[in-house]
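Notes to accompany the following structure.
Excerpt of the complex: some chains, original placement.
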Amino acid sequence: MANVTLEGVRKNFGATEVIRGVDLTIEDGEFVVFVGPSGCGKSTLLRLIAGLEDLTGGDVLIGDRNVSGEAPADRGIAMVFQSYALYPHMTVRQNMGFGLKLAKTDKAEVDRRVNAAAEVLTITDLLDRKPKQLSGGQRQRVAIGRAIVREPQVFLFDEPLSNLDAALRVRMRYEFARLHGELKTTMIYVTHDQVEAMTLADRIVVLSAGRIEQVGAPMDLYEHPDNLFVAGFIGSPRMNFLTAEVVEASAGGAMVRTAAGEALTVAVDAARAKPGDPVTLGVRPEHLTLTGGDNALTARADFVETLGHATYAYLAHDAAADGITCQLPGDVRPKAGEALTVHVPRAQAHLFDADGQAFQRLA
Amino acid sequence: GPNDGVTRLTLWAMGNEGAATPALLEEFHRLNPDVRVSVQALPWTAAHEKLLTAYAGDSLPDVSQVGNTWIAEMTAIGAATPVPADADDIVAGGFESVMETNRVGGRMMGAPWYVDTRLVFYRTDLLARAGYDAVPQDWAGWKRAMHAVKRTAGDGNYAILMPVNEFEQLLTFGLQTGEPLLRDNDSRGNFSSPAFVSALAFYKSLFDEGLAPTMSATQISNVWDEFSRGFFSFYFSGPWSVGDFRRRLSDAMQANWATVGVPGPDGPGASAPGGSSLIVFDSSPRKDAAWRLVRYLSQVDTQARFNALTGNLPAKVEAWAAAGIRSDDKLAPFEGQLERAVPVPKAPEWERVVTEMQVVAERMVRGEYTPETAGAEIDRRADRLLEKRRWMLDQGRAA
Amino acid sequence: MSAARTERAAWGFVSPALAAVGLFLVIPVFGALLLSLTDFDIYALADIRNMRFVGLDNYVNLLGNPLFWTAMRNTAWFAVLGVPATIVASLLAAVLLNSKMVKWRPIWRVAFFAPYVTTLVATAVVWRYLLHTRYGVINWVLDGFGIPPVDWLGQPETAIPAILIFAVWKLFGYSMLIFLAVLQTVPEELYEAARIDGAGPVKQFRHVTLPAIAPTVLLVSIISVATFFQLFAEPYVMTQGGPAQSTVTVLYFMYEEGFKWWNLGSASAVAFILFLCIFAITLVQLWVSRRLGSET
Amino acid sequence: MKHALPKVLLNIAVALIGLIVLFPLAWMVSVSFMSAGEAATFPPPLLPAQPTLEHYRDLFANQGMGRYLWNSVALAGLATGLCLLVTVPAGYAFAKLSFTGRDRLFQMLVGAWVIPAQIGTLPLFLMLKQVGLVNTYAGALVPWLTSIFGLFLVRQYALSIPDEMLEAARVDGASERQIFTRVVLPTLQPILVTLALFVFVGSWNDFLWPLIILTDQSNYTLPVALATLSREHVQDIEMMMAGSVITVLPVLILFLALQRYYIRGMLAGSVKG
């Protein structure tokens, strides 16, 4: 167990800068999740920590030891890959013990550790099978087992669940949480699945184009995104954005006028804004309601989906290029074509300046 | 093991000889316990290229049987060694035309092993049916006889078999004219001489007039069956066929065939002195033992036994009597034919020239050339092949 | 550091292969180029002083050598007749075997392919007898149809077709496999869509199958041309180039020139011309496959 | 039901092609058991009147077939071993390891692939003559060391090995050599079988090169020996068929046993025949 520190980490592939200077400290025992759009550099960053790629600049410290020049096997890390990367010709036992065998660990000790890990993961009766004879979830467990036997100081996971079907993913998500609870080792986890990030992380690191956009606890990011990118990235369905203009602004709130002419108030500290500034108003689909009268938008429902447990209404609105999505209770069932009055709760709305930076919410 | 004091010799032999020689060597091994000879058999059709390939690849045997027309070539490339001065007895007592083929630059380069030449095998019964009791000895008469045979032979049958991929028939006709086939110290072709053109014309006419089938040897599945079926009545071949025919033809058929010298333009004609000689290769580190082997194989009594095994005609005249060949009516005609033999040119390129000659002749038979244009074409090809020889002669590097 | 480590290992892995290719392929090819500019022959083999640099004479002589042109013409005939025959045979076999209505398809597929793996020399020997004028099975079958016996390997006009019958028999299984592989990529749904559009079996073949395999037909024809350009053992075993040199191919010619008569200079020139032919064909092949690749 | 007629016709057509394709091979086997001269009659007999093994006996006892068979087996086996030894590591490295100049080298190999092997035969012969390898097994094996096709085949297959597996091994502390021998080789096993089969069959059937390089009869491989024999024994149909059977049968059996692997390689190599 150890903390992990990245200092000015940079990585170029040829001429393309992929990681553009990342500073980050991960505490001992923390569960940190990297998220970000595809190609933003999540995997690369993880592989730099593992030592599978050479750093272009900066340093990686594990347990306060600078490991920048060391081989992956010497860094005290263990990695679980998206495709599990099990050796197909070895049994589960051999797969798990391979690294120890290469390190010439005593045979009895290898057995002890493999058995212990198998027990933790409840795969003891699979030890003599080959990977082909395992289901996806079982393979995933073996891959984790292979990591556990190394008794690493840091676990690295690169989208470990993305090859599983939805149902299994939910179960394995739970396994990860349990495992972290049990081992209490530092874990770094890459995913593009929001639910995984939100449910597993102590802290989420949002990356975009090789830079960190925001680091924080899941609900922090959901409730207080620093900027438009994070606001749009975290939460599903996506936050609705409306172009607007400041009418009045103060530390106690702001009134804005949308491009469609509606005036709305937002509970943010807008001290640095002044009337006439172009801003973006953000509000999540689940916070919009059809009741609540004031602070409302009117829009025509293009299309309504009734799913039983919820109803989604897709509204056309002049201020929202992508339209507005409302998540309504399952028993509220407006018709397509109907004009709706949608209430925007003051306390749950977000406001972003022209650079995309958020105004601090008061709630 | 290799260090047991035994000298190991390799002998390459072609065709029948390859199969028969091991038996001949038992006696040699008894007499020379310190020498052990292993025989490798090559097919005749591949023998020449195999020898050259082996020469190029430094993997020649110690001793090899070679067609005696190849000796000049083997000498030119420095592969053969002359018969040692103190071993003249090996070669003494042979037919002169054959000895001449083994002589390059005045030195004997090979020891004649057996001789052959081609003459005519024919069906006495079919000839008789056609109204002849002997083969006319000039071209015109012979052709008339063939026409008569063809008429009586029945549909689909022919008078004579001359496989179009074999050069020996045409070569024989060419030699019979008396005009040399190459000129200018064997550095240019002489095939457009009127004499050779007349040979070409005669050759072509046998096909044109339906006397010979336009077939190559690969298409005749076996000669003796076809011969006994009357597919053809005249067959151009050498002594080896005597043995074959005796062995393979039915008893009833034995009385119905005979051999006779080749008819010439006007009277009994020449043919090429064929046969094989034994040469010892310069690359052999065991030349002494090798010459011992050659001497053994050249002895009169060995040759007589060899004749008994293969039917090959001994190179030494003395052995003919010993083997009782003169009393054999099928073989006796060979002696006269050998005495009429005329050596072929000794340019190393001869083998290739004669191959080209046959290529052109085949096309002539198939109608692409007239005898005159064919002669010119053969000359053209021969001159190209001999270009290097002319250069070598200029440089004084060739004889 | 990890990059340096893999770099070192990689060179260890590739160097034997690269050395072999360099030593036994690249150097000989350049050697052949040099050799083709000399009159290296059996005399030169005996004494290198007997070798002369002759510039392009070998090429010039070849162009004036009727046998060379015969070989080129024969080779062209082999290709011109053999390629369509191979394609028709293999396409027919592939379409038949692609039909779900045919039983034991995997077995037939292997059976049709089997001639391809057999030893060419051995099967050539077999076919020489099958093609025999008097006792051959083929003439016997023709006889059954009242056709008089054909002297397959004995006449210049039939020798190439006869060898081609054998060559197609031996080679078609390979193209058939390629066609089969492509046919299997044609989605079943496309045929169903065509059925709904009202297309019968012929229209389905015309509008679904044929367009799908058209690029492959081209590819197979290019491969076959290259194969037919390298015929050697067939004439070597079956006809020795005859009758009347009607089956002398370029490679056979090179072999005779080089390894029968030991005119290595001239033979190298033949080899180079052969190379240029095949190279041109391969360029066309690459160009075609790139064209096809960029369209997808 | 309503597809009955086309179905019957299709099956008949396929069976007919099958007959044509398989007949020569069946005939070869049948004739090889006929007594001498039996096949040279019209109409040609299809089955031996009195099956006999005399030609096989003759071939082994008098014609040295045993020796040729051994040469073929030994050469094909050695060719296979050597080819794998050289091409497999290289194919893997080109697929999975990055090193300077890799792509350029690979392009050059693609270029070299275009060269028909026949071009180099003449100088190669002279080179081998210089080092005394003419008429040796070693000389006969040389072309199989340069199997660019094998390298491509291995590379193509190795490309499908996930990088992650190699990285897992690196994390596990394996050296590059250990990765190759303990992780990659077992994974490549199917393609190794394919390639081995390919080289074995190819070298068994090869004709031109052994014809040139093996001058000594005792070194002949089966095809070379058969070609030689067939010139000498044109008339002995039955014996030649027996020789053909001996030559063809081993590869045919090998192919039938492992046809799945062979066909895969064939399709992978379909860019060049």
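Observations, loosely collected:
A, B, C and D are the chain letters, set down in written order, and residue numbers restart from 1 in every chain.
By definition in this document, contacts are C-beta pairs under 8 Å (C-beta built on N, C-alpha and C of every residue); 3 or more make two chains touch, one makes a residue touch a chain.
Keep in mind that what you see is a predicted model, and the values were worked out from it rather than measured.
Formula of protein chain copies in the complete complex, based on this structure file: A x2, B x1, C x1, D x1.
Definition applied: only the chains that are shown with their structure count from here on.
Shared contact partners of subunit A and subunit C are D. Distance from the centre of subunit A peaks at B, each centre being the average of the chain's Cα atoms. Between the chains C-D lie more C-beta contact pairs than between any other two chains.
With centres taken as mean Cα positions, subunit D sits 16 Å from subunit C. Between the CA-based centres of subunit A and subunit B the separation comes to 93 Å, rounded to the whole angstrom.
Touching two or more other chains at once are residues 40, 170, 212, 237 of subunit D.
For subunit B, residues touching at least two other chains, in rising order: 45, 53, 56, 218, 221.
Touching pairs of chains, sorted by label, consist of A-C, A-D, B-C, B-D, C-D.
Interface residues of subunit C facing subunit A in the complex, by the touch rule stated above, are 1-3, 5.
Those residues of subunit D whose C-beta lies close enough to touch subunit A in the complex are 162, 164-165, 167-174, 178, 182-183, 186-187, 189. Against subunit C, the residues of subunit D that register as touching in their complex are 3, 6-7, 10-11, 13-14, 17-18, 20-25, 27-28, 31, 39-44, 85-87, 89-90, 92-94, 97-100, 102, 105, 109, 112, 114-124, 126-127, 142-143, 145-146, 148, 151, 170, 175-177, 180, 201, 204-205, 207-208, 211-212, 222-224, 226-227, 230, 237, 240-241, 243-245, 247-248, 251-252, 255-256, 259, 262-263, 266-267, 270-273.
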